[in-house]
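Take this structure, written in structure tokens, and hold onto it; I'll ask about it next.
Only one protein chain is missing from this complex, and each of the others stays in its spot.
When the chains are written out, they are named A and B in that same order, and each has its own residue count from 1.
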Amino acid sequence: MTEETVLREDQQEIELEPVGAVKAEGQSVRVTRRTFLSGLGATGLMVTAPLAASASATTANGAAAATAGKTHVVLKVNGEEHDLGMLDSRATLLDTLRERLYLTGTKKGCDHGQCGACTVHVDGRRVNSCLTLAAMAAGKDVTTIEGLGIPTRMHPMQAAFVEHDAYQCGYCTSGQIMSAVALMKEPIGESDGEIKEAMAGNICRCGAYPNILAAVKQVRGQMKNS
Amino acid sequence: MTVSTTGTAPETMTGATAEAAGAAASQHGIIGRPVARIDGPLKTTGTAEYAGDFHLPWMAFAVPVQATVGKGTIRSLDVTAAEAVPGVLAVLHRGNMERLYRAVPNDPNATVSETRPAFEDDRIYYWGQYVALVVAESLEQATAAAAVVKAEYAAETPEVSRELEPFAGKWNTVSTRGTVDAAFAAAAVKVDQTYGTPAETHNPIELHATVAVWDGDRVTFYESTQGVVNHRNAMAQILGVPRENVTVVTKFLGSGFGGKLFPWPHCALAAVASRKLQRPVKLVVTRTMMFSNVGHRPVTEQRFRIGASADGKLVALRQDALNHTSLVDSFDEGCGEATGYLYSVPNLTVASALVGRNVGSPMAMRGPGAVPGLFAMESAMDELAVALKMDPVELRLKNDATVDESNGRKFSSRHLRECLETGSAKFGWKQRTPQVGSMRRDGKVLGWGMAAASWGAYRFACATTVDLNADGKARVRCATQDVGTGLYTIFAQVLAEKTGLPFERIEVLLGDSSMPEGPLSGGSWSTATVLPAVAEAADGAIASLLSIAASTPGTPLAGADAKTLRMTEGRVHRATESAGLPSAGVPFEAVLQAARLNGVSADGRSGSVFEDPKARDLSMHSFGAQFAEVEWEPEIARLRVSRVVTVIDAGRIINPRAGANQIRGAVVMGVGMALLEETVYDRRNGQPINGNLADYLMATSADAPEIDVTFLDYPDFALNSYGARGIGEIGLAGVAPAIASAVYHATGVRVRKLPIRIEDLMQA
Partner (left out) sequence: MQSFSFSKAQTVDEATGLGGRYIGGGTTLVDLMKLDVETPKTLVDVTGLPLAAVEKLPDGGLRIGALVRNSDLAFDPTVKAEYAVLSEALLSGASAQLRNMATTGGNLLQRTRCPYFRDTSYTNCNKRNPGSGCAAMDGHNRMMAILGTSEDCIATHPSDMAVAMTALEATVHVQGAKGKREIAIGEFYKLPGTTPNVENALEPGELITHVTLPTPRRGSKQVYLKLRDRASYEFALASAAVVAETSGGHVRYVRVALGGVGTRPWRAHEAEAALVGKPATAEHFRAAAEAALKGAKPQTENGFKVELAKRCMTRALTMATA
């Protein structure tokens, strides 16, 4: 999940005990003690070893074995399989990503499909992860914002968002970008109005919509020209 | 003189920027340049960490239980079912929780949003008030357990009515001059109307979140706050621990709009649960709680009386403004914020009063006071223009003020006239025909309206530290926080300007209360506040570096008079050498290495504008003009805002790219304020009945009009050496009244009570 293993001075290694998941060997997280920001940026907390050490117990669909209130779930996120063991069946994909896989780029804004902050791709299509049960995403390809690009190697849409200042606080941004990337493959029209309508499921309280529109249009233009 | 931006065309600043050069030399030109924000790569990759993103080992999850009555007393609380839910670690409530103290009243450095700590007594003051807290191993378990806590209440009928009149309480005179009532009575043309704005909910998309973790008697909060220092101070008082034992970290904030200025009761609850369980605890409030427990813009009801001569000169202006507040706090919205100085009028009175309601405590929301106040005043001005048969722009121009008539002070910098004229030209206002419904395009009726805008300019105390390090990096530290608008980048721009280093070699560390104390993020004062402090710290660190360069043997600069040395593009060199040449001098880190130093540091401080002799006798405000176009289809009662032209006079804009984005965003919020937003309280139990994002409507991308932003560029050096004021609030001011006036122009319906709804327009 991360490229470097050397800790900076302001980080410490601590043992990780994920709740509700089988503990994999050698898990650790790095916790940053201070706010740190540079032009390239730095992450404060990363999982330094894959959470899923073993995927031996997977079933065909990844979620067939069920007991009272729990389901064995293996999630494939950003190309990597994560065996969550016997997972609480109530766990949404959003809470599982955030609280168990520590992929916190996906945000919770309303928890009811009313804001779009939690947008991820499931089998290439954008969905609200807050209304998706993790057990129902098992066996499918889940892509989150972390799977698109990293600060030093951004996806063209991420780069376009930076260039056009297509965010302010950044909280809804992951969802906006996941929507924008998915939109590229959807059969919608060319006009600004059609793009705005297609992006209407992602609320930005900071109101960066004009800049988001500009970013989306730029990447659409690039794709057409390439 | 001006540079405008539509969409995301590259912004540049020209004209008066040159005036600024003398005061704050920007040899690298990075101040005022539309640079990309440095946190972009983190925010667009999901790497930026917000409070709720923090994870700690053995962390437990807390979910509050909310009261389901709006007034009454808790008769009984049965937590047995909740405690029996697998994974539940504790159910805290008044009967078993350790004591929470109140924060010291009126301590300006330890302000809280809601005076009453959670569970302090058995009374219920508003719907949704916390009555218990469930902590469990997982979020799912805690949520399920919270749902089975059984509370019984002796319920009473709450008072939540949006109607604030009739009001029989005591009025407070905010501002007065002349004899307003007599002047109004004698005026040739009058407007006497009452305007209302609803309860609005801040609704940042980031939910308020607290992760609290104790280490012995020390506690750390990973917190969503607009003020890490204030939060630390308040938490120390509430938890009864020394201030030094509390650390508050806010690396990124998913915006706040005022709602996250000060702590709310849930913050201390998370800490208490964490202390009891000796485990880190995460508490993220739900969207429903965002409507009841973490503030809102209060309902306002404002009677405006404006009298003018027949030729449109104001002779009397009276504002009587009510706002609702909670029963545990007295929150004054301050609707008269802009009334006293915006126009020239000899007779004026502004009075205000509070009306208690069974609602959670209100809290400042973007442009508090001025935004609802200007909705009322600018709507009344539009009505006056109609009554006078006078162009509304002309009416404003005719009554432009040259001094602040509320206190007789000079304005530090006021260009409202140019805002109005520029906006009028850019909008094409001259083509407007004043008759209702007289303009059409593509089969739709067009309405054009406008309003003036204003917001105060402030600077508060700030300390920062700048380090120049032997690793070749410059670093600045400040216990303030970037609420999402670009403060990280502002710091980086100043440091880049001073040191000549590229952003890659600049580190900005914010959002940690243990760093030098910086300002709250509110009131549009962050930029104006931090700029001088960073500049001073950078100058100090550079002076220290140059002195070391002059006195350190082994560098080519040894023995030079430090006064003859400069730091340019990261290199230390003699002033006589051409800056920027690779041959000129040495890299600054080489100096430090030669001196065997890790680095040099210096502190910088700026003081409050209220203690600044140069500034305190001036009236300092930003100004603006909003021009709005609506499209109206009466056959289907469909109204949409199609175009907004905004002209802002906010001093020098440090980063026009981020600045224009902020103004556009404020206009979008203004569309919501005008047409969509209202928190509706069920009158039977006081519940915000539309407390979710499907029923409380905020503008979507499809609602965003075409927006044209222009910054006038008049640096205000009375406020700071960079001439920057602030832009967080002013973009919202004036948008709603401009739209309401446009709606009148299109439909003939004057809506005086926001939001403007379809049903209001059905009569047209």
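Note that in this section a residue touches a chain if its C-beta (ideal position, glycine included) is under 8 Å from a C-beta of that chain, and two chains touch if they have at least 3 such contacts.
Since the structure is predicted, the reported quantities are computational estimates derived from the model, not experimental observations.
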The chain left out of view makes contact with A, B
Checked against the full complex, the residue among A:82, A:98, A:126 or A:205 that touches the missing chain is A:126
Missing-chain contact among A:109, A:170 or A:201 belongs to A:201
Cross-chain touch to the chain not pictured, restricted to B:114, B:140, B:497 or B:589, is B:140
Residue positions on chain B contacting the omitted chain are 68, 140, 143-144, 147, 635-638, 640, 675-676, 680, 682, 684, 687, 689-690, 694-695, 697, 699-703, 757-759, 762
Per the touch rule stated above, chain A touches the missing chain via residues 61, 63-64, 66-69, 71, 88-90, 92, 111-113, 116, 119, 125-128, 131-133, 135-136, 179, 182-183, 186-187, 196-198, 200-203
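Assume only the chains that are shown with their structure count from here on.
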Per the C-alpha centroid definition, the whole-Å distance linking chain A and chain B comes out as 29
Chain A contacts chain B in the complex at 14-17, 19-20, 29, 31-32, 34-41, 43-45, 88, 90-91, 95, 98-99, 102-112, 114-115, 117, 144-146, 148-152, 154, 158-159, 161-174, 177, 193, 195-197, 199-215
Chain A partner, complex, touching residues on chain B are 7-8, 36-50, 52-59, 61, 137-141, 144, 203-207, 249-255, 257, 284, 286-287, 473, 483-486, 488, 492, 502-512, 657-658, 661-662, 664-669, 692-694, 698-702, 704, 707
